[in-house]
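With one protein chain held back, the other chains of the complex are shown just where they sit.
Chain naming follows the written order as A and B, and within any one chain the residues start at number 1.
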Amino acid sequence: MFRSTSRWLVFTLLAGALAFGATAFGQAEPKSGGVLRVAITGDPPTLDPHTSTAVIVLEVTSHIAENLYARNADGQVQPMLAASLPQVSADGLTYTIAIREGVPFQDGQILDADDVVASLDRWRRIGIGKSYLAGAEITAANPHTVVLKLTEPVGVLTSVLGWTEGAAVIYPASLVESAGDAPIDAPVGTGPYRLKEWRKGQDVTLVRFTDYVGQETEPSGDAGRKNAYLDEIRFIVVPDSATRQAGLESGEYDVNYRAAASDLELINSSSSMYSWMMKPGYNYIAVINHASPLMQNLEVRRALQAAIDVYPLALGAFGDDDVFALTSSIVPREYGAMFNDQAGAELYDIGDTALAKSILAASGYDGTPIRWLTSRDYDYQYRGTLIAVDQTSKVGFNGEIIVRDWATTVQIRSDPTKWDIFIGNFTIAPEPEMIPYLGSKYLNHYEGSAAYQDAMKRLERTTDVADRQQVWAEAQQAFYEDVGAIQLVNAFLLNAYSSKVHVQARYFLFQAWNTWKE
Amino acid sequence: MVVAPKPRWPRLRSLRVLRQPPVAFGATALGAIVFVALAAPLLVGSGPNDLDILGRLAPPSALHLMGTDDLGRDVWSRVAYGARLSLTVGFLTALIASLVGTLVALVAGYYRWLDEVVMRLLDGIMALPGVLLAIAIMAAVGPRVSNVIFALSLVYLPRCARVARAAVLVVREHVYVEAANALGARDRSIMLRHILPATLTPVLIQATYVFATAVLLEAALSFLGAGAPPDVPSLGAMLAEGRLLMRQAPWITIYPGAVLSLTVLAVNMIGDGLRDALDPRLRKG
Partner (left out) sequence: MAVYVARRLGSMLATMLVVGIVVFFIIRAIPGDVTSALLGQDASPEQVEALRQRLSLDSPVPAQFAAWLGSIVTGDFGESSYMRMPVLQAIAQRIEPTGMLTLFASVVAVLLGLGLGVIAAVRHNTVVDYAVMFIAMLGLSLPTFWLGLLMIMLFAVYLKWLPAAGYVPLAESPVATLRYLVMPAVALGFSQAAVIARMTRASMLDTMREDFIRTARSKGLPSRRVVLRHGLRNAMMPILTVIGLSIATMAGGVVVTETVFNIPGAGRLVIESVQRRDYPVIQGSVIAVAFVFALVNLLVDLSYLGLDPRVRYS
């Protein structure tokens, strides 16, 4: 435990240093112009966030299209295209949303309520909005007011509308109509940059949208003012991380989007570049398939939980202990209110072989191999799995590693009879209701104990933040006791920047607004 | 009742070929690698998959002759087991591809009606780049060592069959085969006694070539992540892993690459020597 405490200290210091660095950068005099060349890991599958939750999609499209709301760096929801936070009726069923006036789209049209209605309708028809707006009535009360009438209260609705993965971005109604349900390859939005060209498999070029009208509040997170200093942002597909890094060093790229942790030391020791940890990144977690008979044995799950020693596992998986943080909180600190590192903390990172052995001995485990499903396409999955199998075998578990390429892994994972545990990076969301493996509809088939189910049900109907914190603490405690999954670490995303690039307000997502280049 | 001079079974002209410096070098090097591969369990201090996270990326030392990789696994141990995989895959691929290839050629070359069909099919397979074909097959059948051998054998089958077929076609027209035919010898006996021996020399020479290139192709497949399962150490996979760490830990890349190159070099040199010894017409002069 001492180890993780000292680690936390290091992180805190590091965070402080970063914050100091950020202010230092902020003081330099920004300059307009230039092209930012960002080497990205792969071609975005689409440029339409309604149809994909992939991070690369949102980090490109957040420059083009905007949501009604946006989260600031403290995790609070702020208005973006909306004029203010929504008025919610006392029964929590009616949301009245005022739309900002005079906001131009990149095709010259002016934003009005019809665009919002068409976009939200599409988002709930084909996107993640299905889970929150199913059955709701979405109407325009007047050209600048939209009204949502829900069938039951959704505590997290405003938060979801301001969320970035699978974002509820607002397109012109005309575009929504012409695109229908097919993914939009040429998005038009209200953002500070517009799409110039997408050469699939090669690059995506954005240019400054000169008529951009944004918020005037201080930049923070996704919210606030967005200054488009750069003339052009070019996302260049460079799948190989060594190549991205070499290109950053040679000056060919300005940003290595997702640098390898193994290059961190080198980056930090160079004066021509700097590293930037995108925190909190992902939740690195061992998801348990609760539909598997073996995994339905609570004592077996508890023995696994007790066997896992998190630090070496994460170090081996990610290669450098600066790129992850041990935390028992399922919602990370950076995401605001629902952070909780107390509930269930005693069951996190136990790493006690003797204890695990004794639990296992009493569990009736008969030596059936545990099937660990993983893919080498995401190296950290595979390496973490290797180490987890190593650790659990010392306790007495048998392990069988099923390694396939990603597409095959996905298919196997959808069949509950074929796997037991899957270790991977999962999207972190600010609200527990948005985290897939906490709900019963996900492929881990997790129903949870009675205490857990009860707490989660109450949470879904609770809107008040303080109440939600209370209820969520109960749920998280129950989740740990029930071993719903085995929480590991927050895995940060490491980006490396050329020293010529200055970013004024730092956030955990890649943004090229409020960014300028010498 | 002698019908015609029968083709002789291939025979090494003399073992003097071993005295040529390149062949001697190749034989010594290959011998050493085979020894390491076979005796790997006795030679290494820790297993190839033993993890030691806190001792990761250790440079070469007395404890770890070739250092450790990023999971703290002993590189020397992995190289030894990787050589084992390379040799196994290379040898079995060469064996299977030439055996099946010869069989296909015998049958197709002797029964002319089959020839056209079989040849079109083999042409089709041969027109596919070997790496791509192997990747597609591996994706379909899943990562297993036996599947790697299967995929590579399929890739090299057409080449072996073509070489054997060329020999069959030449012999088929020879007097003694026609004579044997006229004398009512059975198809199978004609094939075995008269045609098969003639194919052996070219097929054997082709097999050494297949051995060397199959070792390379296995490494390439593993390098691209489509080879043996990850718990079987492979030199190609080690290169792919070490590649991201070339600056911090070059030993992860350099040793497996060197052993891989040496293996192929040795096989090629022996192959050249064998060629000279078996087929004086191809002698380099």
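The rule is short, and it goes like this: a contact is a pair of C-beta atoms (placed from the backbone, for glycine too) under 8 Å apart; a residue touches a chain by one contact, two chains touch by 3 or more.
Note that this is a predicted model, so its numbers are computed, not measured.
Enquirer: Just to verify: which one of A:109, A:243 or A:453 makes contact with the chain not shown?
Expert: From the options A:109, A:243 or A:453, the contact with the absent chain belongs to A:243.
Enquirer: Using the touch definition from the top, which of A:377, A:454 or A:474 touches the missing chain?
Expert: In the complete complex, the chain left out is touched by residue A:377.
Enquirer: Considering the whole complex, which of B:48, B:90, B:109 or B:130 touches the chain not shown?
Expert: Hidden-chain contact among the options goes to B:130.
Enquirer: Where does subunit A touch the missing chain, residue by residue?
Expert: Residues in contact with the chain left out: 43, 45-46, 51-55, 57, 126, 128, 130, 165-166, 181, 183, 185, 199-202, 237-240, 242-243, 246-247, 250, 252, 377-378, 404-412, 414, 424-427, 436-437, 441-443.
Enquirer: Touching residues of subunit B against the unshown chain: what are they?
Expert: Residues in contact with the chain left out: 22, 120-121, 123-125, 127-132, 135-137, 139-141, 212, 216, 219-220, 223-224, 236, 239, 243, 246-247, 250, 253, 257, 260-261, 264-265, 268-269, 272, 284-285.
Just so it is clear, only the chains that are shown with their structure count from here on.
Enquirer: Show which residues of subunit B lie in contact with subunit A when the two form their complex.
Expert: Touch list, subunit B to subunit A: 49, 51, 53-54, 56, 70-72, 139, 142-143, 225-226, 229-231, 243-248.
Enquirer: Using the touch definition from the top, list the residues of subunit A that touch subunit B in their complex.
Expert: 241-242, 260, 262-263, 265-266, 312-313, 315-316, 319, 376-377, 382-383, 386-387, 390, 401, 403-405, 408
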